[in-house]
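Showing just some of the chains, left in place.
In order of appearance the chains are A, B, C and D, and numbering begins at 1 in each one.
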Amino acid sequence: MRHPQLKPRFPTLGEPPGTLLPAGDAPALASRISLIEYNAAECRETVFATPEEGLAYRPQLPVLWLNVYGLTDPALMQAIGQRFGLHPLVLEDILNSRQRPKVDDYGSYLFIATRVYRYQPDSQRLQHDQVYLVIGQGFVLSFQTQPLGVFTALRERLQQGRGQLRQQGADYLAYGLLDAIIDDYFGVIDQFNANVEQLDKQVLSGHDRFILARIQRQKQEAMRLRRALVPLREVLNVLTRGEHVFFQPGTLLYLRDAFDHTLHLIESLETAREVISGMLELYMSAQSNRLNVQMRVLTVITIIFMPLTLIAGIYGMNFDNMPELHWRYGYFGVMAGMALIALLLGFVFWRRRWL
Amino acid sequence: MRHPQLKPRFPTLGEPPGTLLPAGDAPALASRISLIEYNAAECRETVFATPEEGLAYRPQLPVLWLNVYGLTDPALMQAIGQRFGLHPLVLEDILNSRQRPKVDDYGSYLFIATRVYRYQPDSQRLQHDQVYLVIGQGFVLSFQTQPLGVFTALRERLQQGRGQLRQQGADYLAYGLLDAIIDDYFGVIDQFNANVEQLDKQVLSGHDRFILARIQRQKQEAMRLRRALVPLREVLNVLTRGEHVFFQPGTLLYLRDAFDHTLHLIESLETAREVISGMLELYMSAQSNRLNVQMRVLTVITIIFMPLTLIAGIYGMNFDNMPELHWRYGYFGVMAGMALIALLLGFVFWRRRWL
Amino acid sequence: MRHPQLKPRFPTLGEPPGTLLPAGDAPALASRISLIEYNAAECRETVFATPEEGLAYRPQLPVLWLNVYGLTDPALMQAIGQRFGLHPLVLEDILNSRQRPKVDDYGSYLFIATRVYRYQPDSQRLQHDQVYLVIGQGFVLSFQTQPLGVFTALRERLQQGRGQLRQQGADYLAYGLLDAIIDDYFGVIDQFNANVEQLDKQVLSGHDRFILARIQRQKQEAMRLRRALVPLREVLNVLTRGEHVFFQPGTLLYLRDAFDHTLHLIESLETAREVISGMLELYMSAQSNRLNVQMRVLTVITIIFMPLTLIAGIYGMNFDNMPELHWRYGYFGVMAGMALIALLLGFVFWRRRWL
Amino acid sequence: MRHPQLKPRFPTLGEPPGTLLPAGDAPALASRISLIEYNAAECRETVFATPEEGLAYRPQLPVLWLNVYGLTDPALMQAIGQRFGLHPLVLEDILNSRQRPKVDDYGSYLFIATRVYRYQPDSQRLQHDQVYLVIGQGFVLSFQTQPLGVFTALRERLQQGRGQLRQQGADYLAYGLLDAIIDDYFGVIDQFNANVEQLDKQVLSGHDRFILARIQRQKQEAMRLRRALVPLREVLNVLTRGEHVFFQPGTLLYLRDAFDHTLHLIESLETAREVISGMLELYMSAQSNRLNVQMRVLTVITIIFMPLTLIAGIYGMNFDNMPELHWRYGYFGVMAGMALIALLLGFVFWRRRWL
């Protein structure tokens, strides 16, 4: 069993904090920077080829959403940090690529780190990616290691002007992004639950000798998902308290709704964990049951054959004076006696449900 | 084993929040809308065939109770939302049909989501339905997926003018509805406890090979009920704090009483869980006990028969010089010796309580 | 195993709250109402035959203690409620006869529900009764389902004027009643602990096949007692906070002392629970130990007898050319060899502590 | 196993609180009262033969430390209570001799109950004694059931004027006494840990059949020590909050240090508990391992001997036509074959690590 989650983030040992090193283990994708700006009437998308282009661009609509794929380019981060006045720690956190879900208030903007989970198509292993949001007055920045498709539906809604997204400000957009991330978990947890149910069916059949290892993999996946969802719940809990100036009261109601969804997801995981621990008990009990059955068979066979073997042994003795040996039907009588004993014992065991 | 609780709500992925989609998996009942209006002297009930009828209707008595069965009709929800000024999130939550018990304060009204449990008559599986309440100044709205009969007794009391219900305002009516929901749990938990006691009797008899699976089903049912009751307790805890303007001080005393009932129910579930975990231990121990008994029987039989078989083997040897073989009563002596050994060993085991 | 604690209170379904129904399952005792009134100098006791007598009676001394046995008479409750201005919910709670220990502040009086435990003399099963207190300015009401003897010593002290009881007001009397209830638990828990110690002695002897069921009964009794004591501790915790006008600062010191006693009782129960869970482990281990011993015996016997039986079998073969068979002392040599093998194996097992 | 901790304090049932009864189960030591008074320059010790002497004595130095051994004399307690203005509950608590560690604020003085543990020299059982402190302005009272030696080093330091004890007031003396009590635990827990390590060595050797009972005794001792230390930590936590006028800011720093020591002790106990629970697992696994070994031996022996016995049986058959029987080296061939089979099977098992 491999435990990918056993690798803690290895920090840039000996480097001053704020040093921007590329996160080496992420695949080196060409960074893709796109800016969506909109108001109720209009929505424009611009894609920048270089950071410099972005620095030179002047947006004209009130709400900005800058989305960045690929977090391995320190120069790009530096440019974005400079353009939006971000603290070096924010940039370091984003480049670092292993953050617990959290919200940090930097006064003029909020930095939110979240995780998104995927089942790898080939190995069916659970894998996570980081998604970062920066929320300020009139702008939202989103950062992903690679195009994950989490925000695709939202972007379409924005471009088509469906829902109230275009009527609202950057705070509602920020809610929309968080809600998209939470909605993404529903799909993952549906898949996870399907796996649990499938495994549950195999526990009692008991033919698979790796079932215990698989039960434990499920258990650890539940832990991993929980460990991402609990701090995400905390992030939403902090936001709904309404202490941040970025969110208007109307948006807080929506955030509370998103918070309820995280509660629902965590509850669903709790249920799955109970089902899994029930499986463990069933598995252990099935193992012990099989031992019982084997022992019973052994005992029954031994009890039936031992007396018969003894009788055969007795009439194989070589004493001069053994009258039975000379009886005409002695042999047949002994054989009949043996059969009788076997039948009788068999009947007793059948009555006691040992057979 | 099926785990119906493993299905989290699958949200309307990609749809803007507030989009009202019919909750597809609920049976498409014809919605039934009925309005009860009353004061101390009078009580009228009106049934609306269409939402439009309802929108046109002008009530004449001070307290209104609108009850709706069937939550699959977005147009109806839209109409009710418009008539009572409800937030789109409330309507979305109601149509969604999978909500944790919760209370949301929308300023001019409270939205309360609760669950009600039933044992399916045929499969004896535990099943839940959502019940929603909206509590405002002078009105209470209640929403159920189907007629559950939870409020039947309350409606009769209202129509017959029994109790103080008619003398009081909408807040007392809201308390009455919550109390009816809590009372409903007493019946379910009585049935659950009866199932637990019945199972408890079968654990020691041990004939049923599916007993472990059934113990675990009970355990999971206890979890499910607990998971509905704990947030319901929280709902009542929040209401009794008296921070909401909808409840008068006199009604708060009644809410506190309902809160005590939820504590009582949760405690009863805790007890059941302990009984169930005791069953698990008994079951495991009974299994191990049976192994012990079989092993003992095997050991006793082996110890008694092995020496006898050896003796028979010895006198079956073909040595020329074996004086015992030629003794007149050698054979009978050996047989007597064998019987003696068997009796002696049997006595020893009987004394050691191995038999 | 019966689990009397699995029955939750079945409320008066469909009845308006405040409806006073007799608590049907309590034995219909003739209600007995007695009033003790006292000051530092004097103490009078009056017994009322009917509620009407009580309503007509005018007390003359400053502190009143009304004690009622039997809670099945709604009319009596109604009369007391009217006389002392009690809320219908208080009367309903008292008649209901299954309440968690709690304290409710009704402004002009406090309502306290507690439980008292008894071991049934015949079946040695733990059984509980409700005791209710109402504490107001200048009066204390106490309600019991039947004469339990909890307050006997207190009443005698009051009548004889011993201690400072007569010098103090109704608040100190209320403390005295609570202290009497807590003192009562010490006796019950002493008995419980004696039972636990007795059981502990039987675990290792292992002759009783129902020991596991009895261990679990003890465990459940510990839970039941704990479940009564923890809310009782909370009741006293609330009272010692001094937020209620009924208790003078001097009495608060005494209440804090009573609070410490509940902590002590709960700690004693915790210890008992650990002892019980230790018993469970011992029991399980003893079971597994016995399996070990049986397996060892079986293995030893098999190892000793199998080679001997083989040797006997070999010399029972019918080959023409088996020179040993014709040796003069062949038979005796083989017998000596068998004895040697048996002794040798026996010695080896003895050295390895298998025997 | 005896569980001395299963005895809760049996209160003076039916006696009014504040009644001073001798604590009957403590050995009736002659009470010994000694008073130490000191300032920076001087330190005098006076021993009183009778309470009356003490009542008559007028101290001349600013800081008083009254130490009392033996808590069975109500008259003495009454005298001390009168002299220092103590509340009857304090005196009752001291005479009672079974108190949880706690601190009670009586306004003009603090009452602190603590426990001190000892290993009985003969039985190596853990035993506790109560130590009580009363801390007021300019005086500290300490009460012990018997001379425990906890304060010996402190008294010597005081008399010799070492450290800053003599320069400071009664609050620093009180800290010194508490610190001495905590230091005392370090010795006890060192001994406890030594016992745990010794037991740990015996678990794997497995010769002692009472090892499980001893593991559990250690576990229960850890619980007992923890149950004394956790409230002691709370006592120090309360004192360090600085809400009591008796302690000067400078002394609070020292109390915080003592508080850190209790944290350290509790942590050491936690570690011991984990080691003990690891032992339990090892013990269980060793038991199951031994079963495995026996089963393996049995299986191997059975598999080797059964075919050989069968072969011997076959050539013991009495058929007329069995050509092998008449071969010249038939017997020797069969013997060689048997040896070959035995060697082969032995080799197979050796390869599979079954031997």
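The working rule: a contact is a pair of C-beta atoms (placed from the backbone, for glycine too) under 8 Å apart; a residue touches a chain by one contact, two chains touch by 3 or more.
Since the structure is predicted, the reported quantities are computational estimates derived from the model, not experimental observations.
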Statement: Taking the full complex rather than the 4 chains in place, the copy count reaches 5
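Basically, only the chains that are shown with their structure count from here on.
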- request: Show which chains lie in contact with chain A and also with chain B.
  value: none
Field: Inter-centroid spacing, chain C versus chain A (mean Cα positions, whole Å)
entry: 43
- prompt: In chain B, what residues contact two or more other chains?
  reply: 288, 291, 295, 298, 302, 309, 313, 316-318, 322
- prompt: In graph terms, nodes being chains and edges touches, is this line, ring, star, complete or other?
  reply: line
Message: By the document's touch rule, what are all the touching chain pairs in this structure?
response: A-B, B-C, C-D
Message: For a test of understanding, state which residues of chain B touch chain C in their complex under the given definition.
response: 152-154, 156-157, 162-165, 176, 179, 183, 186-187, 189-190, 193, 196-197, 200, 204, 253-254, 256-257, 260-261, 263-265, 267-268, 270-272, 274-275, 278, 281-282, 285, 288-289, 291-292, 295-296, 298-299, 302-303, 306-307, 309-310, 313-314, 316-322, 353
- request: Note which residues of chain D are touching chain C in the complex, please.
  value: 1-3, 5-11, 13-19, 87, 89, 92-93, 98-100, 102, 104, 106, 207, 209, 212-213, 216, 219-220, 223-224, 227, 280, 283-284, 287-288, 290-291, 294-295, 297-298, 301-302, 305, 308-309, 312-313, 315-318, 322, 324-331, 334-335, 338
